[in-house]
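The structure follows.
And now, subunit A:
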Amino acid sequence: MLAKLFDKYPDLPLRELVVAALVLVALLFVFLSQGNAYSLRMLVEAACYAIIALGLTIQWGYGGQFNAGVMGFVALGGFCAMSFSMPVNTEFWNSDLPGRLGQTFLWGLVGIALVVAVSQVHRLGVPKKLRTILTIILALIVWMVFRSLFDPVTSAIESEVDFVGGLGMPAWIGWLMGGLLAGVVGYFIGHICLGLRSDYLAIATLGIAEIIKAFLKNADWLTRGTATVSPLPWPTPGPGELGFIWARSLYLVITAVMIVAIFYLLQKAYNAPWGRMIRAIRDNEISARAMGKNIEKRRLEVFVFGCVLIGIGGGALTSFNGIFDATGYLPLNHTFLVLVMVILGGPGNNLGTILGALLVYIIWVMSEPLALWIMQLFADLGSGAFGWDAPDNLSSRALQARVFVIGLLIVLVLRYAPKGLMPEKLKHIS
Partner candidate 1 sequence: MSLLNATQVEGGYGGMNILKGVDMAIDKEDIGVIVGPNGAGKSTMLKAIFGLVEVNGGDIQLRGQSIANLAPNKLVELGMGFIPQEKNIFPSMTVEENLEMGAYIKPQETARMLEKIYGFFPPLKEKRKQPAGELSGGQRQMVAMGRALMTEPTLLLLDEPTAGLSPLYMQEIFDRIVEINKAGVGVLMVEQNAKQALEIATKGFVLASGQNLYTDSGHNLLNDPEVAKSFLGG
Partner candidate 2 sequence: MNELVFFINKALISGAVAGSIYAIGAVGVTLVFSIMRFAHFAHADQMTFGALIVFFLTALFPGAGAALGIPTPLLMLPLAMLATSVLAIGIDKAFYKPLREHGVKPIVIVIASLGVTLMLQGIIRLFAGTSSRSLYIEESKAIFRLDLPGDLASRPLVITEPQILLIVFTILAVFGLHLFLNRTRMGKAMRAMSDNPDLARVSGIDTNKVVMVTWVLAGCLAAAAGTFLSLDVSLSPDLSFFLLLPIFAAAIVGGVGHPYGAIAGGFLVGYAETLSVFNWSVLLRPINHWFPEWMEIPRNLSLVGTEYKIVVPFFILVVVLIWRPTGIFKGKVI
């Protein structure tokens, strides 16, 4: 019967329907087995991941740029969501601390101005080598002085008022600011690395992600560090007012609207001259360059745009989780899982990426109990048959099995389905 259907409508998107059906079946299974509240939570998280994955699919699928530090940009989004949406810490603003903090930053600006001024002394006839040495020495001294001024202020903030608190704005402003901040960081990284070998971007993004995490983890005055900040306000009425199911449904609606909007914009951009140019650069850099395209600028646009989306998605995800915990951002969950979503779904195919995100996240969440169950089975078999003592930390080891599976999935997809479940559709003009 199906065959007949496709005979009749040869344009029917078979792959898309099959993947969508898979996602639906998986969703149905989760709803039936885990209940509505749990499933809705998973679905909202999956939607946030889909936004992040769309950001990565722009970078990898459209631009051929490999961002190995998605986690860092997600964390930036989360940080902004926290900072903008948390209530104002009146204790902090009523003390003399904001003044002292501002003063320190002013001194920092003065220091930067000084260093910049010295870096220009070669215009006055100072030899360039001497100028470089002077600038480096001065920069080191300025940095040390700044640190010695800055540290007491931050310790005072930590001991007297806990942390600076938030700005009391709606969460969505935080998400947008998160996107902006991620975009700014992405701009600097992209500016340095995009003209070089593609491997360097991977190394640099991997590094910046760890640095962002280290900063957020240790800047206790700004983020409470390992003490974490919670509960983060939602842009919608919380579970306390509506109950879990309705509150989460409302949040889901918001994320769904965001995905639809982003999807619409991306689809338009993909088919617009801008998108064609981007793909031309990815597929054949030399001929694109020969056509007089400004490759560096286009590449930077792609990378920054991707980072913005990742930041926004990270903000939405963190707000939904209700807690800002810098140590909770993990390369595995927030970089590699997203990578799997993109390469499995189909890099460069927006619909494929969204469906891939949903599918992979459902499998990911469900694999935890499954992995535990399998490990338990093996342990029982082992102790039953050989009298082998199972290690006591089975649950943490089961999680490591998932690390292995994610890695295996990446290499297998790259090898056997390099275009993903839903390949990018290339239109051939005949």
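Candidates were picked such that all candidates are chains of the complex that A comes from, given by their letters.
Miscellaneous remarks
The rule is short, and it goes like this: a contact is a pair of C-beta atoms (placed from the backbone, for glycine too) under 8 Å apart; a residue touches a chain by one contact, two chains touch by 3 or more; residues count from 1.
Just so it is clear, the model here is predicted, and its values are computed rather than measured.
Taking any copy into account, the candidate from 1 or 2 that touches subunit A in the complex is 2. Considering their complex, residues 64, 66, 68, 140, 143-144, 148, 151, 192-193, 196-200, 202-204, 206-208, 210-211, 214-215, 217-218, 332, 336, 339, 343, 391, 393, 396-397, 400-411, 414-415, 418 of subunit A touch candidate 2.
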